[in-house]
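Note that one protein chain is taken out, while the other chains of the complex remain in position.
Our next item is subunit A:
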Amino acid sequence: MCQHQFYVAKPALKSSVTVCARMRRDLRGALLLLLTAAVQSSSMSAPGKPVLLSCRSPEKETFTCWWEPGSDGGLPTTHHLYYERERLEGTYECPDYLSAGRNSCFFDKNHTSIWVDYYLTVMASNALGNATSDPFKMDVMEIVKPDAPGNVTLRVEEREASPCLHVRWMPPSNTDTKSGWVTIKYELRVKKDNSNNWKEYTSGTQTHFSLYSVSPGGVYTVQVRCLLDHGSWSEWSNTTFVKISNYLQNERPLSMLISILSAILFIMAGLILIAKRKSVKQWVLPPVPGPKIRGINSQLLQSGGSDDVGNVLIIKQSFPPIYFVWEDQMEDYLIVTENEDWLSSNSQKRKKSLIPACFHFDSEIHSKESPCHQNDWEKDEEISQVDNNNKPFTNTGYVDFQRNVENVDVKHVDYSRVKEVKSDNIIFLEKEKVQSSGYIHFQRQEGIPEDYSRVKEVESDHLVVLQKQNAADLSCKDEGNHYTDCALHKPRKPHVCTELSDSGYVDTIPAPPLM
């Protein structure tokens, strides 16, 4: 009776095989079948490839390397570390697998050389095969990372003004800092209570440090770490706590009271200042007095009351000869035109360009000294050009305000430019804008010496008839905007009237606007 029952512990194949002892071959075959089934059921295989993780030297005299094994294939797997070294023939095995723990290799002083390259490989092997990791190249100079400093102690020194914290520690025990082989540097960090803001300080090579920015009533946490030469920083040491008592509590209320009182005082002072800001402003920044023209009220002019303006501008004074010197009268030049529409319409526009010292109502530019800048004049030209009434100025002239005014009785003073002289007793005055100074310079072509002529008659408003010994009156009357019955038969623009004054100078008076 050969009844053997074999149970295969695979969930899918729960079958019992009954084999008869007689069939040995069948048994062998069955055993083989069993084995393969067993292998398939537990998936045993060659080991997976291990990976070398890192190496580290804590004091630049020894070093340790760690690896990560791959899958073990279900079988007991052993790992071996082999290395080759620069300037050393042959392949060697790790001298110490135990001192540094599992999956590690420790190289002691005899097996460590600095400034040479090591090539490490780890081989995992089990019953079914081997697996070798990728080679790992390293130089001890590059893998230096010390242990954390130890024995960190804190001591609070309570002084009158503020407390201070003294920290002391020891270098890591395995590091030799006395022989000059390595230079150690320390760093510490401090945090208060439970915040996450660490404040870091470097300590150089000293094993103590003092903190002065500590305040009472808090719990301080301190940690220290170190560095060797040009390597990596160690881990932070264990944390150490210290609580600083707040013995200064009773002094606080007084300082708080003082600060509150001064704050109240400041606020009150500020409120008072704000309430009286106008007077403060006047006191701090006194208004600058502007230049004043006698007889001229700038606000009146700006408001644009034309009758008043006209009256204001009329001055009673006598005039020196026509080409009087401008230099003496530097102030208060004024050009006046009787084109009142223009005046009123432009005065509003001109508000900002009205300068008390220089009221200009038209664009006549005097090329000699003028208190106004040329730009202002030109600006006004443009403004008046833009102002598209297209009215040429009826009556343009200069008004000069002299300080030493004699009692003269001149109604108004206007100057007009002579446009043309017809024969020797007819003067046509220009009505359009003139580009240059407009004093009347009388020049006759016949060679008659320059002198003054008496005006006989003024026809229309730009025609002046001068007296001649044998003068034949040529009068041109204008109708509308052009001449008729005029010997010249030239179209003219509206004219300026002139009136004879007692002294015989050519003066013009503003004629009523003809437009």
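Heads up, the rule we're going with is that a residue touches a chain if its C-beta (ideal position, glycine included) is under 8 Å from a C-beta of that chain, and two chains touch if they have at least 3 such contacts; residues count from 1.
Rule of thumb we're sticking to: contacts and distances are computed from a predicted model.
Per UniProt, the protein behind the absent chain is "Prolactin 2"; the candidates were "Prolactin 2", "V-type proton ATPase subunit a", "SERTA domain-containing protein" or "WD repeat-containing protein 58".
Considering the full assembly, A:176 is the residue among A:68, A:176, A:193 or A:235 that touches the omitted chain.
When the whole complex is considered, the residue among A:75, A:100, A:141 or A:293 that touches the unshown chain is A:141.
Of the listed residues A:84, A:147 or A:457, the one in contact with the hidden chain in the full complex is A:84.
Listed here are the subunit A residues that touch the chain not shown: 60-61, 84, 86-87, 109, 112-117, 119, 134-137, 139, 141, 176-181, 183, 205, 229-230.
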